[in-house]
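Report on one structure; see the data block that follows.
Of the protein chains in this complex, one is absent; all others appear in place.
Here is chain A:
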Amino acid sequence: MNDTLLSVSIALVFGIATFMILRRDLIRVAIGITLLSHATNMLIVSTGAFLGGRTPIITGDKAVSTGGTFIDDLATGILAPVIPDGIEIAYVDPLVQALTLTAIVISLATTAFLLILCYRLYQEQGTTDVSEIRRLKG
C-alpha cells in the first residue's frame, strides 16, 4: 500500500474520531471512541508494514533469509523496524500485529461497556444530549 495514502487515511480517521467525540450526543461520542481506537490500530499496524512486505510466516528454508528484521545487534545499528542501510527487508513486523489484536480486544470490551452505559444513562436521565447531562457540578 502507498505510504502517503496510508498516512492520510489514518489522519482522516483520527480527525473524524475527534469530531465525533466533540459532538453532543452520547452515541456519537461512543462511535468517536471506537473510531479513535480503529485509527490507533491502523497506526500500530502501519509501523510494522514495509513496502513489499510479505506475511511473517517463516517456515523452513525461508527462515534463513529474514534479513535485518529479527537481528538485534547494537553494533551494526538500531534494528527492527528502523532498518539500517543495505539490509533488505522481506517480511513485515509480526509483533505489531499481535499488539493490534490485543488493542482490538480491549477496545471491543470498552465499546460494549460504553454502549451499555449510554443506554443506562438514557434510561436514568431520559436524554442522550451531553449538554443536558450535567448534574455533577459545584
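Some observations on this one:
As a convention for this text, contacts are C-beta pairs under 8 Å (C-beta built on N, C-alpha and C of every residue); 3 or more make two chains touch, one makes a residue touch a chain; residues count from 1.
Everything below uses one rule, namely that contacts and distances are computed from a predicted model.
Entry comment: the absent subunit's protein name, as recorded by UniProt, is "Cation:proton antiporter", drawn from "Methanol--corrinoid methyltransferase", "Phosphate-binding protein PstS 1", "Cation:proton antiporter" or "Amino acid/polyamine/organocation transporter (APC superfamily)".
Think of the hidden chain as still there; on chain A it touches residues 21, 26, 29, 33, 36-37, 40, 43-44, 47, 72, 74, 78-82, 95-96, 99, 102-103, 106, 109-110, 113-114, 117-118, 120-121, 124-125, 133-138.
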